[in-house]
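Excluded from the complex is one protein chain; the other protein chains are retained at their positions.
Let's turn to chain A:
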Amino acid sequence: MDNMTFGKYIPGNSIIHRLDPRLKICAVFIFLISVFFDAGFIGYGILAIYVLLCSLVSKIKLSHILKAIKPMVFMMLFLMIFNIFLMKTGDVIIKIGSISIYSGALLQTAYIFIRLVLIITLTTLMTSTTKPLELTLAIESLLNPLKRFHFPVHELAMMISIALRFIPDLLDEAKRIMKAQASRGADFNEGSFMEKIKSIISLIIPLFISAFQRAEELANAMESRNYNPEATRTKYKVLTWTHLDTLSMLITLGVCCGVIIMSFM
């Protein structure tokens, strides 16, 4: 758990760090849509170049991004194996006994692999160059129009920021409890199945208890300061949209729309 890098903010002062978080969320969203349009390998090549350029500009080390991909490898393999054996389009390429592998399946599997790597890389770039608090601000600001329809935008943003705020704390807490139980002989890695279950229970129960405790304390602290979600409030941090943001938006739109148009040709 020491190597949890996925989603962790890495301080820096690159252009990507300074971009408006609203822009980053929109860009990732548009990118996610375009990645699912099949524009062949050329299309994916263009998107890959876009991701690569973003990561170069952000000055985030490649090793850090690779670390974020690592925990997904198992899931990716799982998906790929299923795809290779279950899809039945195109010509039969290999035939082993009753199992045959089709060319379409190979192509689709390659696409899935590329898509996942691109998506994980770009979202990791976003979360490692944007503070969680900024992301929440951006979400609140982007959802603001929904207020007209009495959608609880502020409450939602508050919930997200509280949840994000406590993730590192809970991870620390989990690490601490694991260590405490390990020194009482709990074995999280080896041992029989029943032993493992017992060890995990010894982690989960204290973790839940402390999470509920924190929640109650926080609720009391907020109430004692008269927190009212409906109150209009000013913001300490105000998001400002600059020309750089407009430019980045145009580039992203250009790349993504280009790929989408290519997929229809």
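Here is the rule we use: a residue touches a chain if its C-beta (ideal position, glycine included) is under 8 Å from a C-beta of that chain, and two chains touch if they have at least 3 such contacts; residues count from 1.
By our rule, contacts and distances are computed from a predicted model.
Its record in UniProt calls the unshown chain "Energy-coupling factor transporter ATP-binding protein EcfA2", which is the match among "Energy-coupling factor transporter ATP-binding protein EcfA2", "Cupredoxin-like domain-containing protein", "Carbon-phosphorus lyase complex subunit PhnJ" or "BlaI/MecI/CopY family transcriptional regulator". Across the entire complex, the residue among A:R18, A:K88 or A:R176 in touch with the chain not shown is A:R176.
Among A:L56, A:V73 or A:I209, the one in contact with the hidden chain is A:I209.
By the touch criterion stated above, the residues of chain A touching the omitted chain are 2-3, 5, 10, 61, 63-64, 67, 173, 176-177, 179-187, 201-202, 205-206, 209-210.
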